[in-house]
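Every protein chain but one is kept in place in this view of the complex.
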Amino acid sequence: MRPAPFEYAVAADVDQAIGLLGQFGDEAKVLAGGQSLVPMLNFRLVRPRYLIDIGRIKGLDFVSLVDGGLHIGALTRQRTVERSDLVRDVCPLLAEAIKHVGHQQTRNRGTIGGSLAHADPAAELPAVVTALDARLRLKSIAGERVLQAREFFQGSLTTALRPNELLVAVEIPSWPIGTGSAFCEYSRRQGDFAIVGAAAVMQREANGRVARLGIALIGAGDRPFDATSIATDWLIGQIPDEANCKAAAEEIGASVEPDSDIHAPADYRKHLATVLAGRALLCAAQRAVIPGRERGNGH
Amino acid sequence: MMGARVKRLEDPRLLRGQASFVDDLRLPGVLHAAILRSSHAHARIRKIDLSAVRAAPGVVDTFCLTDVWQSPPTIPVLVGVPSLVPCQQHPLAGEVVRYVGEPLAVVVALDRALAEDALDVAEVDYDPLPGLGDADQALAAGSQLLHDTAPGNVAARWTQGFGDVKAAFKEADHVVHERLRMQRYSGVPLETRGILASPDSVSGELTIWASGQWPHTARGLTAAALGMDERRVRCILPDVGGGFGVKCDLYPEDILIPLAATRLNRPVKWIEDRREHFLSSVHSREMTFDLELALKSDGTILGMRGQIISDQGAYVRTLGMVNASLAITGLPGPYNIKSFFAEVVCALTNKSPTSTYRGAGAPEGTYARERLLDIAGHQIGIDPAELRLKNLLPPEALPYSTRLVAVEGPITYDSGDFPAALRQALKKANYTEFRKAQSQARSEGRLRGVGMCVYVQQAGLGPFESAEVRVDEDGNVNVVSGAAPQGQGTGTVLAQIVADQLEVPLERVSVSFGDTARIPFGVGTYASRNAVMAGSAALGAAQRVREKAIQVAAHLFEAGPGDVEWKDGVARIVGVPGKGYTLAELAEAARPGGNRPPGMEPGLEARYYFEKKQSPFSYGVHVAEVEVERETGDVKIRRYVVVNDCGRMINPMIVEGQIAGGIAQGAGGALLEELVYDEQGQLLTASLFDYQLPTSLDLPSIEISHLVSPSDLNPLGVKGVGEGGAIGAHAAVTNAVADAIAHTGARVRQTPLRPAVVWKLMNERSVQA
Partner (left out) sequence: MDIEREVTLTVNGTRYTRVVSVRKLLCEFLRDDLDLTGTHVGCEHGVCGSCTILVEGHTARSCLMMAVQADGTEITTIEGLAKDGRLHPIQEAFWEEHGLQCGFCTSGLLLTVHEFLSDRRDPSEQNIREALAGNICRCTGYQNIVKAVAKADRLWER
């Protein structure tokens, strides 16, 4: 299995990358870590005429604290995020989820941006950034634009990226210190894509009630299923407990419309969606630090 | 040396990355082949247009069937049955293709990437025909015929039996009936197939290196297919990265690549990619069993009867009937079943041809029987262990002839103690305590289960194997064997046997395999035969070398051979310490023109063929403990106990490695692995993303203990072991899962038991009568 012929260019910097995309974008693929793209090239599932290697670009590999939130450059290796103290402290959901992404060997090369731009419905990171209400920064010769995660993921392997656009960063907004989070995935073997997964964040107030939350599901449709509004209806302003987390999860399970495939039929995915959403919500609730009390998973 | 856990001689070069698998071999001027494969499951080929292929960059040659042959060769069936009709494969499809992946044409180019580019521009005109996606469909009246020679899409059908089964079922207190299914899966070695064929301009021979399992047989079959003299073809086995039976066939490529090399008079290499491997390397195991047991109230089995439908795929190749034969004759197993009758129907379907994979019918038959025993126990209220102990053949009944004859010979269990093995395994597994723990866990919402399997395995298939032992003048011992191992450590085992016989350090012995030029006759490595056949051949050759050494020494001492003793690799006069002759000295004396006894053939060497038709049977008991997660259907194997009896063990470390490896494959079959076709006959599981192999997290540490019932059938007293793990584990793990969820009323009748399947079974609440 060898790739079909293509022509190749290395972009030395972002300007050169977007210049090349401006010129060749319609027939080009962007090569970052290659962990998602190269298998597709080898199977000849994609046959780009041009391959633009952005792996040498400096300045897109960063994890920064900005206004209490986390900005991560698109070329940041998954391994870097896995080992980052900053991520662990500021965004424990991401720190927890990243361990489920592939294997060490693929995290050593794979990038955050690469996984997001690839948008596999069974991938972990798209759901995580959706739950966190993150934004994605895109750049082209026409300028920059910033999209919310839920606008960015448009279908299986489909994002809002235009052919001439480069994803340069993901910007996770500030979730206050003490926000609880949980990442619950079921896959048959460690390192597999999820069959179904749930990523949840929950901030609770001093009275224990839910002030803010986010939850998104993996493997429950052709893109991350943003279940935030469903969970919000059940939980915002409430004291989260087994009963209301379960009720929210049941409505989530009833709402998702997954497809069947050889790994799992649709009814099983719906069932798992309920189970995992419930676990994630409850666990995030339990981990959330209620101001004035001890507990939590972040600090 | 014998019975010692010595480190393997093979390992240092493998550890250093200095092995030579076929793709590691380098020949100057080598060209690379790719195969154009059918994208339709069943179609008439109206036209194959290779003109664009010929013109593609870097392409040196391309051909389809009609470019080469007026009367194309057929791939022969080596193991057939009387009822088998002709449904054989040509090396390339002619007028009809019958499975997705079937070869249509060959392209040879300067490199593989260019060859694949050329495949993209081939044009094939298909006239699709209705496809047969499964055996039931194939056998249904009025279905599309795959082969004109096979009415009803039946490749073969036959029955086997003994005793009065009708009477048994009449007088039974209970009749237990179930339909069980084992899925299509296969060996999936980590190294795919590969062939390097090179015409030798000096000798005029065609040399073929192939990642295979039977170079001597391959040579004969390939030469015949190409119309060449067998002596002009040399087959060499390089390092092989796993075989498991799936590299033991005459594949189309085994003919096509050597043909390409002779057409061009240049070396041609073809390395199967992983996708091709899933499409076109042999599939296996797919069978349904419609089985009944007749029992007395106390659990005594009076009879067994049923029907097996074996999905053969689109063609029957060399070993195509083995699985069906070993499945039907394997049904009664180690049990005292007084009457038996079964029919096996081999159905042709539009899928890749099926053939042997580790166990080759034994895992299938064993699974069906062991599952049925558990179902019976559950139905009539007898503990599954008790039911087995009640019916297992006692040791005094052996040697025991089942009165069944498989394609490879009569099924006679030579030695063993099945009840003792089961008792020992149950004790090791804390079976009685487990039942208590299981109920406790259930009340806490944790679903634990235990499953067992008692199996027998034909282990040491004849008809012969070859060995040559030669001592050189440095006193080094060189062994050539007709075996063809793919990782089993046979080199170490044979070295142990020979070193033991000649009483020299293991490091003095080197072993080479699988080269038709080094030894004229050989059979190869499959069917768990190495220890028995290759081992006994090596023993025989080494014994003859030792005798010869003593005779040469006697001659040098001017004494009689009876006055000479052999100890630690040195020949001395009995009772006279001091002057002795070493192997090196004796080898020198034995050379042509050297000082050897008159009339003795020169050379301190011997070639020996161990010939034996009857094979020993090894056996084992596997007990698996699982935990099923209620909410996801996830299954974890928590504990795995084995009591294994493969007779005398030459290297217990290697034996245990084989057991553990086989268990991983059997557990993979029970829980994970499946080759899935859609309704159009497209293979949905053509990558390692979709075909799930077990990882390090899918198994616990296996606890292995041994019984030793030596075999009288060979001078070593050994029995084979390679396939046993795969035979026992599929059944044991399936039974364990069934046990874990039995209280939900789940009927476990098919595998793999993937999470969604287990979840559905628990929630369906269908209650067994």
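Labels A and B are assigned to the chains in the order they are written; within every chain, residues are numbered from 1.
Definition applied: a residue touches a chain if its C-beta (ideal position, glycine included) is under 8 Å from a C-beta of that chain, and two chains touch if they have at least 3 such contacts.
All figures in this text were calculated on a predicted structure; none of them were measured in a lab.
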May I ask which residue of B:Asp24, B:Asp148, B:Glu171 or B:Glu547 touches the chain that does not appear here? B:Asp24
Which is it among B:Leu15, B:Ala141 or B:Val202 that touches the chain not included here? B:Leu15
Residue of B:Ala113, B:Leu145, B:Val175 or B:Ala437 in touch with the missing chain, whole complex considered: B:Ala113
Contact with the hidden chain only, please: which chain B residues? 7-8, 10-12, 14-21, 23-24, 26, 113, 187-192, 239-242, 244, 273-274, 486-489, 653-654, 656-657, 660-665, 687-689, 693, 695-697, 699, 701-702, 725
Chain A residues touching the omitted chain (full complex): 1-10, 24, 31, 34-35, 38-39, 41-43, 50-51, 53, 55, 79, 102-106, 108-109, 189-191
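Operating definition for what follows: only the chains that are shown with their structure count from here on.
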Cα-centroid distance, chain A relative to chain B, in whole angstrom: 44
Which positions of chain B touch chain A when the two form their complex? 112-113, 116-117, 120, 273-275, 631-634, 672, 676, 684-685, 687, 689-690, 692, 694-695, 697-698, 754-756, 759-760
So in the complex, which bits of chain A are touching chain B? 1-5, 43-44, 186, 188-193, 195, 262-265, 268, 271-272, 275
